[in-house]
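A protein chain is absent from this complex, but the other protein chains hold their places.
Moving on to chain A:
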Amino acid sequence: MTARSRIVVFGAIAALFAVAVVPVLVFGHRPDAPQRTVIDVWSATDRSAMAEILAGFEAAHPGIAIRYTEYNTSELREAVLAARQKPDVVVSSAMDLQVELVNRGLASPVADVPETPEWSRWREELFGFTQEPVALVYNREAFSKRPLPSTRSELAGMIRDEPSFFDGRVGTYDVALSGVGYMFATQDAQRGFQAPRLVESFGRAKAKTYCCTNDMVEDVASGRLVLAYNVIGSYALERVRRDPRLGILLLSDYALVFTRSVLVTKDSDDKAAAGDFVRFLLSDAGQALIDESSSLFPLVASFREGQSFFETRFEGSTSLLPIRLRPSLLTWLDERKKAKFLHDWKASIKGPPKDDREAAPKKT
């Protein structure tokens, strides 16, 4: 995916207004005419999910315009590291990459940010502003006559017991392609002893791998997949609500919860305006906007409501495991560790070697 740079509508209108009206009102150039501060926001979040929030911020801060640039998570990190002119604000769902940017000392502290859970902020430089569970999306018709898996162990067992039903009809992230997919897989590996077994069973079922949640949800809806494992709950839920063919489920052993996070760069030349954006995201108004007019889940509201916030939105009851915005995430960014993990994961997802496969049908 290439970087698409877009100036937010409000900013463009303001610029047009300035160009068209100012010369009419005053003859000649007025250097001290009030100018709107423009802050650069580089983000790895669907533009559609952010549009209302950005508009809300510009309405609340008429003096500030946002120049919004969208990337995918891995590109975003490379772009920020390589950029000579750093953006003012970086927003990403890849918590590990955000922690890495902060750990490199690229972020600047922001003061007076509203209180949020301790795991969702680090060093007063990196702030999570959503709380989004990682979920399982399934095709309702496919599971109309069979029970849904309730745990990862059960899921692995089902795939093993009914290879014909699941064969080529299970989807998950391609962890080599997707930053968040890698983060979910590594967190699974770190937390659950079932993880290797589950990936191995995906391999046996010749699981399909995807770059993005939306593609997976699309294929589940069309019936090409019976289920997709580790999808971003917020994106998926939006589709699930509109599409009766889809169901969404939190497995009961645990559900990972990640947070989209925002930081102000050290090189930002307008830290005050950038800080205003961060404070807005976590203010009551900002959080209400996230809740009402975007597919994302607000952090503060879901934090206040606790478990029930998700139980009213997803099937299944579970214990939520937030991924902490802490340097321990850096472990999985280690080149050797990553290479080794990807190597093992690819070996598992490809399925067993040939002679193994020949042996497999005999079992069933």
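The rule we apply is simple: contacts are C-beta pairs under 8 Å (C-beta built on N, C-alpha and C of every residue); 3 or more make two chains touch, one makes a residue touch a chain; residues count from 1.
Heads up, the rule we're going with is that contacts and distances are computed from a predicted model.
> Given the options "histidine kinase", "Transport permease protein", "Phosphoribosylformylglycinamidine synthase subunit PurS" or "Succinate dehydrogenase cytochrome b556 subunit", which would UniProt use as the protein name of the unshown chain?
Cross-referencing UniProt, the chain left out corresponds to "histidine kinase".
> Quick one: say which of A:42, A:71 or A:122 touches the chain that got left out.
In the full complex, the listed residue that touches the missing chain is A:122.
> From the listed residues A:84, A:242 or A:336, report the one that touches the chain absent from this view.
A:336
> Determine and list the chain A residues touching the chain excluded from the picture.
Touching the missing chain: residues 102-105, 118, 122-124, 190, 324, 326-328, 330-332, 334-337, 340.
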